[in-house]
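Note that one protein chain of the assembly has been removed; the remaining protein chains are unaltered in position.
Labels for the chains are A, B and C, by order of writing; each one numbers its residues from 1.
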Amino acid sequence: MTDIKLRSDVTAKLVKSSATDVDVVQAARVSTQGAESLGSDKKPAGLINFLMRDRHGSPFEHTSFTFLIEAPIFVAREHMRHRAGWSYNEESGRYKELQGVVYMPAEDRPLVQVGKPGAYHFEKGTFQHRGSVLGSMRVAYGEALRQYHNMLDDGVAREVARMVLPVGLFTSYYATCNARSLMHFLSLRTISEGSTFPSFPQREIEMVAEQMEEALSAAMPLTHTAFQANGRVAP
Amino acid sequence: MTDIKLRSDVTAKLVKSSATDVDVVQAARVSTQGAESLGSDKKPAGLINFLMRDRHGSPFEHTSFTFLIEAPIFVAREHMRHRAGWSYNEESGRYKELQGVVYMPAEDRPLVQVGKPGAYHFEKGTFQHRGSVLGSMRVAYGEALRQYHNMLDDGVAREVARMVLPVGLFTSYYATCNARSLMHFLSLRTISEGSTFPSFPQREIEMVAEQMEEALSAAMPLTHTAFQANGRVAP
Amino acid sequence: MTDIKLRSDVTAKLVKSSATDVDVVQAARVSTQGAESLGSDKKPAGLINFLMRDRHGSPFEHTSFTFLIEAPIFVAREHMRHRAGWSYNEESGRYKELQGVVYMPAEDRPLVQVGKPGAYHFEKGTFQHRGSVLGSMRVAYGEALRQYHNMLDDGVAREVARMVLPVGLFTSYYATCNARSLMHFLSLRTISEGSTFPSFPQREIEMVAEQMEEALSAAMPLTHTAFQANGRVAP
Partner (left out) sequence: MTDIKLRSDVTAKLVKSSATDVDVVQAARVSTQGAESLGSDKKPAGLINFLMRDRHGSPFEHTSFTFLIEAPIFVAREHMRHRAGWSYNEESGRYKELQGVVYMPAEDRPLVQVGKPGAYHFEKGTFQHRGSVLGSMRVAYGEALRQYHNMLDDGVAREVARMVLPVGLFTSYYATCNARSLMHFLSLRTISEGSTFPSFPQREIEMVAEQMEEALSAAMPLTHTAFQANGRVAP
């Protein structure tokens, strides 16, 4: 029988970063100090807050974060809509037999949408809703993977057989960004108190974003503080 | 019973374009003529061939093509990896109930991969292979759509229910590009005699690319001729 | 004697555009209507305002504006810092003998900066200031052009001789953008009542921006109205 593994979490593991608040300060100070800006690290908090507030965004770009993300295909689809300042490489259904790891919403994941487009919210749903999702997903995921393997066993090419696989299947990809493109992503893909603008992320990409935000906060605490203090608007 | 529609074709309909060979000529001639380049249209063929051959790519960017594409999700996934010079808007599984139109390879679509990664080719496959694909896809697609509708009928949110839908499901999206970003796409997503570099597109995105190439050829015949004559390398 | 022409204006002439409010509406409606969005033009004002307010920026990208700009080099330098959604081709000092057209601030151009970086404003200045600028610029521009022509006359390559030319010299360039990248440019390069964020453009690039804004307003009145109504924040 086809082996299926259910997952309710996602991971955005920081592979490496080259990103500090001082990188921002040096790049910003070149405006007023020229080449003497190199090594500059005086009063970074005030400068970084000033840059964030007045939307001087380019100094935040001289930084780099690389993540290895494991998430369902529908999350990767949303993520890769971000173009400027983002690089990606993803697991291939053409070059690799895909594993049977599929996404199943966790207990606390709201399942019911109330309201209409532009003005709705989510509610947890009843025991009945939860049962519907669990049951339907098990059946559909199971059948998709069974038929995928049937085709592979029959000698059909991976790139053809994979057409039946669901967007809830897990994929893995590297994503590299800079602090500016990351803040732009966070501003759209998280919901947070104190945001100047509203955002409407699907919960699963927000789970990715939350892990990325921790990496930003750890590597560039002054930048992250200024981002939060200025309404989470990417500069 | 859940209604399923099988499709074996894709469409890339040209919605509008603002793209002529003269646009390229004017932009290129600003180098040597300054503002007098406006209105310039002398000897375009030679100039365009020169630009293409020597990789002066920027003059080709002052053009715009907008397409409405209907293709399976796995094609849209490959398409949206193209970032520079591309804009997209796609049908949403969060805001819309998705229709049961799914991709089924046509009779002449090769189904069997022979060789190994980096050095393989495709063959049509036997009657047996064809039967495997037809049978498995019908079953898997059918079950996925059935469970999708079961969840919707039970009141589950669209963004949750859609997780079971297959990457072979049709989606629709607008894609806007310029002649340079389009040629870059064509160089990677078509296989053509006379190409300087090899390319390895999946057949289904090549079907999209072929329709886009017709639009390029019709709107900018000199540009397209020069692209072909110079080994299909995007300048 | 070397011929010098003084100019106090800049021009951003609209060469062509493919940009209407309906383009935005169609691209936005693909989210909820799929391929049936093509031809959609109902209630565009409300939808466009909603997109602008909630920062759904991508639908504004399926549009294209091409300008031919005549402005001093220091303006072109600022302009070409805009990367995403912008294409450029400029007059070349390597391939063309540059003309002696130079920028001289007009009567009403403020000449004196009062305050310090981060908190200053401009004042018109006295008759004395005006005299200083007129006199010094005539002398410096004149000498630069004289020596440029001396070197050219002596057989020195254009790309070497041009090194003495001032950043106040006029250049010409084509710039192509879309409505989203244009609004981003306008938000940073104009000062306007009702802006959510402050901006600090040099007056000369603001003169370019003002002409571009007229083109946006003429081609896409609902978009422009929504941009203004929502604090001139690019979505």
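Simple rule for what comes next: a residue touches a chain if its C-beta (ideal position, glycine included) is under 8 Å from a C-beta of that chain, and two chains touch if they have at least 3 such contacts.
Only a predicted model underlies this, so the values are computations on that prediction, with no experimental measurement involved.
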| query | Pick from C:44, C:125 or C:235: which residue touches the chain that isn't shown? | reply | C:125
| note | Filtering C:69, C:144 or C:182 for touch with the omitted chain leaves C:144
| task | Go through chain C and note every residue touching the omitted chain. | result | 72-74, 76-77, 80-81, 83-84, 86, 88, 93-95, 103, 105, 109-113, 117, 122, 125, 128-129, 132-133, 136-137, 139-141, 143-144, 146-148, 150-151, 154-168, 202
| request: For the chain that got dropped from the picture, name the residues of chain A it touches. | output: 13, 15-18, 23, 26-28, 30-35, 37-38, 58-59, 61-64, 66, 68, 70, 87-92, 95-96, 99, 171-174, 176, 178
| Residues of chain B (touch criterion as defined above) contacting the omitted chain | 32, 50, 54-55, 58, 81, 83-84, 117-118, 188, 197-198, 200
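To be clear about the criterion, only the chains that are shown with their structure count from here on.
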| remark: Distance between the CA centroids of chain A and chain B (whole Å) is 25
| query | Distance-wise, how many Å sit between the C-alpha centres of chain B and chain C, to the nearest whole number? | reply | 33
| task | Measure off the straight-line distance from the CA centroid of chain A to the CA centroid of chain C, and report it in whole Å. | result | 34
| task | Would you pick out the residues of chain B that each touch at least 2 other chains? | result | 88, 95
